[in-house]
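Complex shown without one protein chain; remaining protein chains in place.
All chains are identified by letter, namely A, B and C, in their written order; residue positions are counted from 1 within each chain.
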Amino acid sequence: MASPKLNVAIAGLGRMGARHALHFHQLTPRAELIAVSSPDPKEIAWAARNLEGVRAYLDYDQMLREEKDLQAVVVASATVAHAEQAIKAIDLGLHVLCEKPLSTSPEVSQTVVTAYRHSIKKHPAQKVICGFSRRFDASYRDAYSKVKSGLIGRPSVFRSQTCDKLDPSGFFVQYAQFSGGIFVDCSIHDIDLALWFFGEDSIVKSVSAVGITAVSPELRQYNDRDNAVGIVEFYGGKIAQLFCSRMMAAGQEDTTEVTGTEGKLAINTQPQSNLVNIYDSTGIRREIPPHYYGRFRDAFITEANEFTACCLDNTEVPFRLEGAVTAVKVGAALQESLITGKKIEFDEIGRRLPENQPPKAKL
Amino acid sequence: MASPKLNVAIAGLGRMGARHALHFHQLTPRAELIAVSSPDPKEIAWAARNLEGVRAYLDYDQMLREEKDLQAVVVASATVAHAEQAIKAIDLGLHVLCEKPLSTSPEVSQTVVTAYRHSIKKHPAQKVICGFSRRFDASYRDAYSKVKSGLIGRPSVFRSQTCDKLDPSGFFVQYAQFSGGIFVDCSIHDIDLALWFFGEDSIVKSVSAVGITAVSPELRQYNDRDNAVGIVEFYGGKIAQLFCSRMMAAGQEDTTEVTGTEGKLAINTQPQSNLVNIYDSTGIRREIPPHYYGRFRDAFITEANEFTACCLDNTEVPFRLEGAVTAVKVGAALQESLITGKKIEFDEIGRRLPENQPPKAKL
Amino acid sequence: MASPKLNVAIAGLGRMGARHALHFHQLTPRAELIAVSSPDPKEIAWAARNLEGVRAYLDYDQMLREEKDLQAVVVASATVAHAEQAIKAIDLGLHVLCEKPLSTSPEVSQTVVTAYRHSIKKHPAQKVICGFSRRFDASYRDAYSKVKSGLIGRPSVFRSQTCDKLDPSGFFVQYAQFSGGIFVDCSIHDIDLALWFFGEDSIVKSVSAVGITAVSPELRQYNDRDNAVGIVEFYGGKIAQLFCSRMMAAGQEDTTEVTGTEGKLAINTQPQSNLVNIYDSTGIRREIPPHYYGRFRDAFITEANEFTACCLDNTEVPFRLEGAVTAVKVGAALQESLITGKKIEFDEIGRRLPENQPPKAKL
Partner (left out) sequence: MASPKLNVAIAGLGRMGARHALHFHQLTPRAELIAVSSPDPKEIAWAARNLEGVRAYLDYDQMLREEKDLQAVVVASATVAHAEQAIKAIDLGLHVLCEKPLSTSPEVSQTVVTAYRHSIKKHPAQKVICGFSRRFDASYRDAYSKVKSGLIGRPSVFRSQTCDKLDPSGFFVQYAQFSGGIFVDCSIHDIDLALWFFGEDSIVKSVSAVGITAVSPELRQYNDRDNAVGIVEFYGGKIAQLFCSRMMAAGQEDTTEVTGTEGKLAINTQPQSNLVNIYDSTGIRREIPPHYYGRFRDAFITEANEFTACCLDNTEVPFRLEGAVTAVKVGAALQESLITGKKIEFDEIGRRLPENQPPKAKL
């Protein structure tokens, strides 16, 4: 008798949704992709061509109603729909893998956690995670296990960047209306990594950020920037330094360094597409991935397989959903600081401090 | 209606056979692993635990007789059995993926080709390939496509090495009785790559080799060495420089460089396990894969998927079986040169020249 | 007839002074080191052993009085003495190469510039520069010329770090009393580089910084930190991101990246002592320089030779002295922000803005 498989549906078949669909359809042996939904008829047509045997719905709610054997939903729709779709699935007791961010709003993000906390009382084996793909990346995991082993002492300074190749189509300008801004859209990954490496219970003390529009001044109408740097200060002597950009020439450059009291780990500080070096009259060169998917494809596949396994086996999720709210909260604060030019401070239980209060002695 | 899947059996469940079994069972969506065989009861027990729903046989012939729906066999048994098992499957009209080398003997290797040539007259869609895994590696493929595009001009000097991490268990010494020697066991990959990059129709003009036993003098009883270097000269102005070793300290170092008249490509000249760099008091360090599987796992999975696709879709095989015989022929000649200390020469249609004939003018 | 040589004296024979002395004595063909001064008898004794034919003085003023043929002074004494000694030499019409920083105080630094402006009216060929050694480094110069050539478009985001190997002797804690703080002592180089790559006339809009004491909490008594990150925002859409540290495990890590609208340049992102890679059971490793001198020795020698040449030939100095004041001003503001936790803002002509003024609209 064959092992049971996890019956999965995908909500959304855009760029990332289509990839999730293929990963669960072809590269996740223990999952059975049974349904997908998208409001876009072109995406439904794509599904008909590429997802043999998978039912496709124009309406997410209808899919939830009709797919009686459904066990898990991957929410990969537009960010504005993440929270609502996730909550509907959660309320039905389904497992959920929700793409990042849960929402561009910390408050809305929190509603997903609240729904899960409520539902899990009835469905104690229910799993809900946010799709922080880097948590599943082999290099980040190796670095994390080395940190845990004490190799670098106490992690103290964290530097991370999410830098996209310049997309001359201007897609990201239009997208800026809905993205929550460059810190919520891009740096959310780096913020999540900082929380992971510093400890999920790390408390943010302050954030500050500045940014520019080097190539796309039209981003300013949406309160966004194309390059930004930020600092996140944590209680307990830990600092994160962030950089996000939309204008890399060579390709995707997602780089992280974790400096500890006794050593340092660097992840992807020498980006590369593969193991080839090209020697020509201009020197020695390696190509680098043009997009995040070129860098993180294996991580997404691991994510699909591990999400499936923890649902089927009722094992612990790799990281808690609450962190996804913290990440949005920090990202949104950085974005606010980027626009207002103000440093934003928090007390030791996470409450935002009023501005202009007398500076505390910090010696 | 679901797409048909390719029904596959694996012969042999040793180190590599077990990996093939898992790849076809879990990571090859269009294949259905239906059976495995191994004369070793422990391996059969492993299959029972790890290959759910797959029938396991102690006897290869019995498997062939009883599995009426079988369409393809992966021969991953001990090298001595490769040719015989491959031919039995070929004679039944089955598709075959045979691990390298077809045999340690060029003559026996040729019998596999002969069997295939005979069989294909009756089964024109039959596919038989030799498992040169590097042909499926993303980096080698990228390099090959760059060579084909003319990026480096005419490929002229090829350097490649297959260097294993020192295995203190001494396994490889025992294995040397059957391996055909270090050039047939290790450098066969490099020879195949040379034929690929220089063109499958390249004709070998001479081979010469020398070797040492730096760590395992007991290899000498089997006419083998633990480190060897060789030169393969081709007609038409092309040279391959080879190095094979059993004593690397850091891990597997399989490195290739292709120098052309207008540029060079280097593959894996900076080996690494992943994208992590470790900074500690000894400097900056990256780890490297301990075994070939750490380097080539993805290539093996691609191999499984592409072999499956070309069987199902009756598309062309990625490379012809005849090259596998040439590779063994060159490897065996290098091994002979290694032991005798003699350079071995061939004429332009591949016939071995007698020794000591007057040197030809080479200007 | 031999070409005239530049008669040079060195003030200070501490760590850096002794190196300057040897560079001018042995490795600067057009210079003649004629005198050195140090208040420390041990350093005078060192000079007697190592600087053959060079007169040594315990008193700087006496050296200035007695060395009638002196043409140039290199001020390499303790930072507190830099400005005073430099001004004395300037007032005598001597050429001066003053080690960085001119002073830890922007106001005192300015007095050196003022003295030079005054003196140059009488001595129009007089040269005074601040010893920003990285300006003489071959890699930084190559990067700068590539930026100037337009290779990366408009430089927009600058990231730079000066990170020292942990010195377990605690020397730097004692030194913190006089150093001006980690931003003035270490990041001054990065600030100078930012001004160089962005343009000397770049106007700082704001600075903000945070820091920690990860390994040396006793630094807090001197208002200093052992790790700090900062952001310097410039008018015109340019940002610098800084990191300085006293606790690197592997060695000196002085790294810079300049991101432009069409490309990026990275300097020393893969630090190394030399061209050797070590393969052992821990992986592949390269060693890195333990101190800044290991990284910048050649730059210091170039500095000595080029300073000498511009004095002898009355050619233009490689960069103007005024920048050294700006660098101290920015460093001191970062240090203040580090301690107060406040962002510091400036108007477009460099005047500091009062705190707590209503944020300006920045869209």
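We take it that a residue touches a chain if its C-beta (ideal position, glycine included) is under 8 Å from a C-beta of that chain, and two chains touch if they have at least 3 such contacts.
Worth saying up front: this structure is predicted, and the values here are computed from it rather than measured.
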item: Sole residue of B:203, B:231 or B:309 that reaches the chain not shown, by the stated touch rule; value: B:231
item: Options B:78, B:120 or B:212, residue touching the unrepresented chain; value: B:212
item: Touch list for chain B against the chain that is not drawn; value: 152, 154, 156-157, 159, 206, 208-215, 220-221, 223, 227, 229-231, 233, 237-239, 241, 243, 245, 247-250, 259, 261-264, 269-270, 339-343, 345, 356, 359-360, 362-363
item: Contacts of chain C with the absent chain, listed as residue ranges; value: 2-3, 25-27, 29, 52-53, 138-139, 142-143, 146, 151-152, 262-270, 273-281
item: On chain A, residues whose C-beta touches the chain left out of the figure; value: 248-251, 253, 270-273, 278-288
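Please note the rule applied: only the chains that are shown with their structure count from here on.
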item: Rotational angle, Cα trace of chain A fitted to chain B, multiple of 5°; value: 180
item: Chain centre separation (chain A, chain B; CA means) in Å; value: 40
item: Chain B-chain C separation of Cα centroids, rounded to whole Å; value: 57
item: Junction residues of chain B, two or more chains touched; value: 270, 273, 278-281
